[in-house]
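The other protein chains are all here in position, but one chain of the complex has been omitted.
Here is chain A:
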Amino acid sequence: MGTMAARLAVSRWVAARAAARRGPLVSCRRWSGVATDTVYDVVVSGGGLVGAAMACALGFGAWDHICNMRYRAFRRMQVWDACSEALIVFDKDNLDDMGYIVENDVIMHALTKQLEAVSDRVTVLYRSKAVGYTWPYSFPMADSSPWVQITLGDGSTLQTKLLIGADGHNSGVRQAAGIQNVSWNYDQSAVVATLHLSEATENNVAWQRFLPSGPIALLPLSDTLSSLVWSTSHEHAAELVSMDEEKFVDAINSAFWSDVNHTDFIDSAGTMLHYAIAFLKPTKVSARQLPPSVARVDAKSRALFPLGLGHAAEYVRPRLALIGDAAHRVHPLAGQGVNMGFGDISSLVHHLSTAAFNGKDLGSMSHLTGYETDRQRHNTALLAATDVLKRLYSTSATPLVLLRTWGLQATNAVSPLKEQIMAFASK
């Protein structure tokens, strides 16, 4: 499972996406529980976060397991620009937590425990690889099987009424089904690491700063530990991962603190708008906080992975549904990747349980298209917004910097807009 400590938020706002690439697992779920059946109701191909969560979606006890392990609530989120003084702060007036940061490993552990608890209905085949898929004909033919056939690496076959593809952005299921995928690579890789802070604080703020090379984010894990996600160019990322620990820590600190990218023009323009807003709306202005400084990095916790965008043209086909990264792949700057996957699970489970209660065939398009419509609407908006933000913040060209500076300040001043953003991301 590796030492990657990527962060995810369950329940409310945000944190970065899961980074881990798991070995392919195949989980099969049977609803009827008869051992001799060879036709499974559902087969989930891919055992990462999203795949495992789908497989134990019947029992929602997974959160209890997580609570007993390491997770962190955060209350505030500060995002600011390297090229100007503009910043945006997401804060909740009441003392509720905005969201939770949970490590990847922690979630996987909880899900595995839960899978064991429902093992009478869910069979997990570890270390199995699906090598081939046979799709049924769209029109029921005389003697051909109407089920999906999956051929495993060891030669055995499984039959199922519904195949769920949760096998990551290079989804084999999606390719086998011939579903078109709109995708492009960002010229960026993300570096992740677990960091020790210089001093113990009430670590409940998530920090993100947009550098011209890409955003750097620091997410709280405990009073002394934080998690790093730094998206930058391929070369720089490779350098960061291979450089020695001291230099790495220095690089992180200077990324958060240095003002080297500021220009006088942008600074004065920013200050101007700031006074204008203060004049128009003399309410409380959240004090600008300073991010904590980093002392050292956990050995062997550094890793990197390439970034890109991807979106499948169709999420469903007869007897097939795609969830998670197989359907959509996003930049980690908004921390929404795995959250979208969990949203997919929740929607698909809702549609499947309604269909099952109506006695419908699980692989029938009528309810699968309902899931697709639901999720495509939500995901496309988020994908587009993230892509636009990424492009907007990847430059230090003055006009765009000016635009985003003013835009960020203006958005910061409009609280209802911020609340809408928070609500949308927590769906």
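We adopt the following convention: contacts are C-beta pairs under 8 Å (C-beta built on N, C-alpha and C of every residue); 3 or more make two chains touch, one makes a residue touch a chain; residues count from 1.
In the analysis below, contacts and distances are computed from a predicted model.
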Please identify the absent chain by the protein name in its UniProt record; candidates are "SKP1-like protein", "VPS33B late endosome and lysosome associated", "Ubiquinone biosynthesis O-methyltransferase, mitochondrial" or "Glutathione S-transferase".
"Ubiquinone biosynthesis O-methyltransferase, mitochondrial"
Thinking of the whole complex, not just what is shown, which of A:G155, A:G178 or A:G359 touches the missing chain?
A:G359
May I ask which residue of A:Y133, A:W147 or A:W406 touches the chain that does not appear here?
A:W147
Hey, which chain A residues sit against the chain that's not shown?
31-32, 34, 37-39, 139-140, 142, 145-147, 356-361, 364-366
